[in-house]
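Yeah, one chain of the complex is gone here, protein chain that is, but the others are all in their spots.
Each chain carries a letter (A and B) given by its place in the written order, and its residues are counted from 1.
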Amino acid sequence: MNLKKSTGLLIAIAVSLTLTGCAAGTSNSAGTMLDKLGKSETSLTLLGWPGYAEDGSNDPKVDWVTPFEKDTGCQVTFKPYGTSDEALSLFKTGQYDAIAASGDATLRLVAGGYVQPLNTSLIPSYSKVYDFLKNRAWNTVDSKTYGVPHGYGANLLMYNTKVVKPAPTSWSVVFDGASAYKGKVTAYDSPIYIADAALYLMKHNPDLGITNPYALDATQLAAAVTLLKAQRANVGEYWSDYLKSIQSFETGNSVVGTTWQVIKNSMSTKATVDAVLPSEGATGWSDSWMISSTSKHVNCAYKWLDYIDSPKANAAATEYFGEAPVTSDACQYASDKNFCATYHAGDAAYAAKIWYWTTPISACLDGRKDVKCTDYSAWTKAWQEIKG
Amino acid sequence: MKNELSAAGVTAIAVTPARRVSSFFYKYPKNRLRALIALPALWLGLVYVAALLMLLVTAFWTVDEFTGNTRVALNFDNVISLFTDPLYTTVTLRTIGIALGVTIADITLALPIAFFMSKVAGPKLKTIIAISILLPLWASYLVKAYAWRSVLSDKGILQWLLAPLGLNTPGYSLWGAAITLGYIWLPYVILPIYGGLEKVPGNLLEASSDLGAKTFTTLRRVIFPMILPSIIAGSIFAFSLTLGDYITISIVGGPNQMLGNLIYSNVGTANNLPMAAALALVPIAIMFAYLASVKRTGALDNL
Partner (left out) sequence: MRISNSAKIFLGTATGGVLAIIYLPLFIVLINSFNKSMNMYWPPPGFTFDWWAKAFGSGGLLAALGTSVLIAICSSSIALVLGTLLALALSRYKFFGKQAVGLMVILPIALPGIVTGLALNNAFRTVLGLQLSMATAIIAHATFCVVTVYNNVLARLSRTNRNLEDASADLGAGLFTTFRLVTLPQIGSALIAGGLLAFALSFDEIIVTTFTAGSGVETLPIWILNNMFRPGKAPVVDVVAVTTVLISIVPLYFAQRLAKEDSK
């Protein structure tokens, strides 16, 4: 390489080092709590799971955003995301005022300073929310509330009633007993699925001392990884979108694995499937609306949080997505009379069996102080290795 | 030149600003080149090459465990792990294998169809085939991948067709992914090869056979060397597009992952941009090596 060339290259590298360095050095500051609501702004940008803020543009009959816009004058822009991880990287861009995040993202949002603590007295609907959804690890940090619930549900065990006999009552059918259905087992494609294995080990291998499937030390994580690697040999495919899961069960490419209630409900009558909450309990989600620490439309955002927990809107949103609403008042507004019963809304005993998605962090969530737990990035690497 | 013309009695041309610019560039052809190349070179250099360099540099940084922000400190761990971590080596080899398979299969399928279009079909038929090959490009990539998901499923049309023969669909597997990828990129391989064959004059083939060459000899000694650059051009498409794919594999690939999945999940899931950048070096290195080795053939002018 001649001198001219190498100098040019060096300069280029030096410039890029400096530029990226400057950008990476800037940090964000955590927002402070709002005292009282001011005048509404004119716009609001939301980020959420698909179907969390429908404005009728996809189906004129499915619309709970337009009434909100008319009431408050806040024009809503909604961006759907596919996975919690995608949500996180999108939200970090600072383009969003509020986000509907699952528990596997919320703590990462709080720790990163991307969301602000909420003054729940400014959110009247919040008082009616089921108590078992309030002040939980995924929405409250240092007794400050960061999110109000949107809806919740459990990751159920679905199986093909013609193929899987006898009807399973335990997750063992997808772990220790999975080889009976080699190539037909399915599982959720996300590092958070490691918690499903941890929950199974918690019940079946007490020696490991797991008390919370989201608080795993290195040994416990290794045990879960071993279990999942054994499962991998029997997995036909991992699913992350809704459609994939429905199709696989319909065609018989999958016969047993995790599912959501809504997927079970969407199956055609021809499909011979059933979904159960196994004896070990299950992992699940409770999604929270959170407000960005850098939002320029805080008043609109508060109004939205209040609106989405109000009975009518909450019923519309949760029924469309297929999950339990967060207040008992919502039940009467559902188009399906059995809606709340189907999704076990307000059933505290049922809800108690659910281990809601929570971001694993190095400070153990089960309260252990003597050991460091594995965090989400360790789970991610582990998940890549499990898939191989 | 203009002066000579006026001297010869040709009407003088009005000196507009455009004319002045024009004359300037005539006097200084070097500047003409500069003017032509400045904008595109700046665009590609600033937008693309600089971005690539930046990514390259990022691969040598780390992520602060605590804040999740990128920390600027020289660190070779990521790049070293590409060679030592069995996860990365396995997935890299698998991805290269699929990309090679897809490329070879596409070339094998593309050669006869391109040859038929160019040397056998009449003008009408040629237009029809050309349009038939271009049409599927307009059906979304995703829709095609999902269509293959339907074709390959246990109760899909492929199983329906194969079952009477005692065969089974490959299902959702690496084979399924390779078939789908090969399918999606096929038009990108046919087009350059067809273009290359169109440049081979028909009388050259006749000359070859008049001189006593057998069909196969003509193919091998006359046609193949002439269309080799086009074949390579097509192969660049199929190979590169497969190398970076992460969507098709998740739709029809069963539980498997490719290099693209690792890169994608390091950006999204793991929030580990340096590792993603390090992994991105693998396809960059492979493509650079490939481009360098085929540069002499002139294939790069045929993309």
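By definition in this document, a contact is a pair of C-beta atoms (placed from the backbone, for glycine too) under 8 Å apart; a residue touches a chain by one contact, two chains touch by 3 or more.
All figures in this text were calculated on a predicted structure; none of them were measured in a lab.
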{"item": "Residue among B:L93, B:V120 or B:L167 that touches the chain left out of view", "value": "B:V120"}
{"item": "Which of A:G151, A:G322 or A:P360 contacts the chain that the document leaves out", "value": "A:G322"}
{"item": "Options A:Y242, A:W285 or A:W383, residue touching the unrepresented chain", "value": "A:Y242"}
{"item": "Subunit B residues that touch the omitted chain in the full complex", "value": "1-2, 5, 10, 13, 18-19, 21-23, 25-26, 29, 32-33, 36-37, 39-41, 43-45, 47-52, 54-55, 58, 70, 109, 112-113, 115-117, 119-120, 123, 127, 129-144, 146-151, 153, 155-157, 159-160, 183, 186-187, 205-206, 208-209, 213, 215, 218-219, 222, 236-237, 240-241, 243-247, 260, 263-264, 267, 273, 276-277, 280, 283-284, 287, 291, 295, 300-303"}
{"item": "Missing-chain contacts mapped onto subunit A", "value": "16, 19-20, 23-24, 45, 47, 49-51, 56-60, 77, 79-80, 82, 90, 93-96, 241-244, 246-247, 250-251, 262, 266, 268, 270-271, 320-322"}
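Everything below uses one rule, namely that only the chains that are shown with their structure count from here on.
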{"item": "Centroid distance [mean C-alpha coordinates] between subunit B and subunit A, Å", "value": "37"}
{"item": "Partner subunit A, residues of subunit B touching it in the complex", "value": "50, 53-54, 57-58, 61, 63, 65, 67-72, 87, 90-91, 149-150, 153-156, 171-172, 250-251, 253-257, 262, 265-272"}
{"item": "In the complex, subunit A residues that touch subunit B", "value": "12-13, 16-17, 19-21, 24-25, 27, 83, 85-86, 88-89, 108, 111-112, 183, 189-191, 232, 235-238, 240, 244, 247-248, 250-253, 362, 375-377, 380-381, 383-385, 387-388"}
